[in-house]
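One protein chain omitted, others in place.
Should a chain be cited, it is by its letter among A, B and C, assigned in written order, with residues numbered from 1 in that chain.
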């Protein structure tokens, strides 16, 4: 029951984060297609962040599914993740409104790194509680995708000061890699429980 | 359990979308009825979009009800639908603030088409997963209402450049057609399960 | 299960409505207590509307509890109620920002009437579905409190053009009357089911 409430609260916050981003789109003053043009990069950026937040929701879903018992530590690690996720609308707006200028683009990457670190901390907290031999520890394995993303974000932050478009390319690449949900846990779950027709 | 969380998250996002639209209503500067007047088209537009989002929530409710098992594909098809739905407040505001000017009115129709396409993709994804002989495939049938709406939206987009009021009329017509929830699934469900006194 | 989702969606929308009203409070420019002063009527108004929305949530809770089976009609009657409730933040802001000027104060009453009518329609829709001999029909009875509120709102709307403070007094009175949750259904429920230690 406790776990349900953690899920419900996280879902609520993530649902608000993903929807609040649309408020970054300003209603254009004019009524021509040209008036809509300045909103295009913001819209693109919104779509990118939508995918990122969607990925986090997806993986969070699988992660919490593997939690056996919610401790105080898990609750706070989860809130910590939600905190950094909640900054995504802010950096999305800043980057989008400034046509991918260096500092906003790097800041976007910074928040992405902090979200990723918060996610790893949440994973650790759960595994520490449930033991290294736990189901989750096995399912995560060496977490190559997570480590690659982290390195990619750092490269993107540095690249922003040379050419922000490289950073954007890296962000899209990482989003695409994660687009596919965390099959590791899903696969391990399928092996564990025989899927019934429900 | 997984299905519940997909429902809860979607409901959260749709609830925010439907409520955020009210923020498009600006608090009038004056205190006379005349000061309220510029908000009338925005209010009308809000009501129209409220019905549309309500229809999506209603049908989404029935659709997810028919899902047997949530896959990664279904999750993403669902997020894709939520993305386009989340643009409704933006186009609603643009159309309402500009007294149904051609481009905003056409853009409104564009987003409606994209929502409709996203809904069809979600249907397909679910049916592909559950088989053509599945309960849902039978309940949807030839999807005449869906196809009609799509054609109507396209006509409305074209008509916006001639006379936007025709487009508005078409939008109202489509909303009215869908006002009645997707009885197909409901009826099929009733045949499947004998309704008990709960 | 269907009923749960109706409840969850309504709760989501009502939770957003009740919280969005706080956005009407503008962060004061200065840092003195005097700078806070213009926000006092808005804050008072927020508190009033908070109680009203809280009352609706409370009664809605009891009402939906009595629903045996959700029909399309109940869904739409519920969405209709949510539509008018969603206008409360707008009229709350308008009335609060204008120190209870006649027209905004009357408009507030108008939205209150429309919410009350929508609530009655929802009640009717549920009772029509479940029969006059149903549990809910008996619990509602002659609905004196509902009828009194409706009359009170109409008086408040008229009074706003003479002296808005009379209207405010009436709104506070109605809020106080409803403050106590709909004991009728609660009492009837208690008679129906023996309260266990859970």
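FYI, a contact is a pair of C-beta atoms (placed from the backbone, for glycine too) under 8 Å apart; a residue touches a chain by one contact, two chains touch by 3 or more.
Quick caveat, the model's predicted, so the values are computed rather than measured.
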Of the residues C:18, C:88 or C:127, I need the one that contacts the missing chain.
C:18
Positions on chain A where the hidden chain makes contact:
2, 5, 8-9, 12-13, 16-17, 20, 23-24, 68-69, 72, 75-76, 79, 82-83, 86-87, 89-90, 93-94, 97-98, 101-104, 107
Go through chain C and note every residue touching the omitted chain.
7-8, 11-12, 14-16, 18-20, 22-23, 25, 27-28, 31-33, 35-36, 47, 50, 54, 57-58, 61, 65, 179-181, 183, 186, 195, 197-198
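Keep this in mind: only the chains that are shown with their structure count from here on.
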If every chain is a node and each touching pair gets an edge, what shape is that graph: line, ring, star, complete or other?
line
Central chain, going by Cα centroids?
B
To bring the C-alpha trace of chain B onto its twin chain C, one rotates it, in degrees rounded to the nearest 5, by 90
Would you please write down the residue numbers of chain B that are in contact with two or more other chains?
8, 12, 16, 20, 23
